[in-house]
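Just passing along the structure, written as structure tokens.
The complex is shown incomplete by one protein chain, all other protein chains being positioned as in the whole.
Then we have chain A:
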Amino acid sequence: SGELYCSLLNPRNVRFESINMKNVLHWSAPEGTGNGVLYKVKYSIYGVGKWIRKPECRNINRTWCDLSSETSDYEEQYYASVKAFLNGMFSDWVETTRFNPLTDTKIDPPMVSVSSTEKSISIILTAPEKWKRSPEEESVSLLQVYPGLQYNVSVLNKKTKKRWFFSISNHTLIVPRLEPGTAYCVSAQIHVTTPLLDSGFSKEHCIATLKDK
């Protein structure tokens, strides 16, 4: 006689969301299910045989699971998979597409600090750090991960509304021949040529050049 079992609809939209290589698996609950659905997660390294369970994401009712630690080697690529269960029913395992931390992460804007003299502005840019397991762990700048990393810098004269754009590889920029006693606003973006990755622009940092003595 046929074996009767009820299956649950599958979790949907299973994917990695990654910022500065903090790699978090996200999904949506199976359609039509309210509360009470639980999930378990596993992951695998592409090219290596086995699936590995993530104990901290077993029997969870949230719809995300942080796999940053398990996917921190960005020379590898990964798959992850989620299964839902409710009242003895369970779904299929639903997989992500192949995840490449190097090309599939998003990058935060750089940190911007500015100072001024009478006729110039000095800008110092700092690239964000790669995600790390703990504050004690050694920091790795994304500059080390992406050797081709550059900065696009925008400088706006608040009085004349004139804007300049600079594209630099160095992390400092001095903008000379400015008007004394004038407010300028600076914003910067990270641009990686290969793989092609762009951060958003940072929020504006405004500063006034010193008045003429």
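What we mean here is this: contacts are C-beta pairs under 8 Å (C-beta built on N, C-alpha and C of every residue); 3 or more make two chains touch, one makes a residue touch a chain; residues count from 1.
Quick note on the criterion: contacts and distances are computed from a predicted model.
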item	value
Protein name (UniProt record) of the chain left out of view, among "SKP1-like protein", "Dynactin subunit 4", "S-phase kinase-associated protein 1" or "Interleukin family protein"	"Interleukin family protein"
Touching the absent chain when the full complex is considered, from A:T97, A:T117 or A:S167	A:T97
Of A:T63, A:Q77 or A:S91, the residue in touch with the unshown chain	A:Q77
Option from A:N61, A:S169 or A:T193 whose C-beta touches the chain left out	A:T193
Absent-chain interface as seen on chain A, which is shown	44, 46-49, 75-77, 79, 97-98, 100, 102-103, 147-148, 193-196
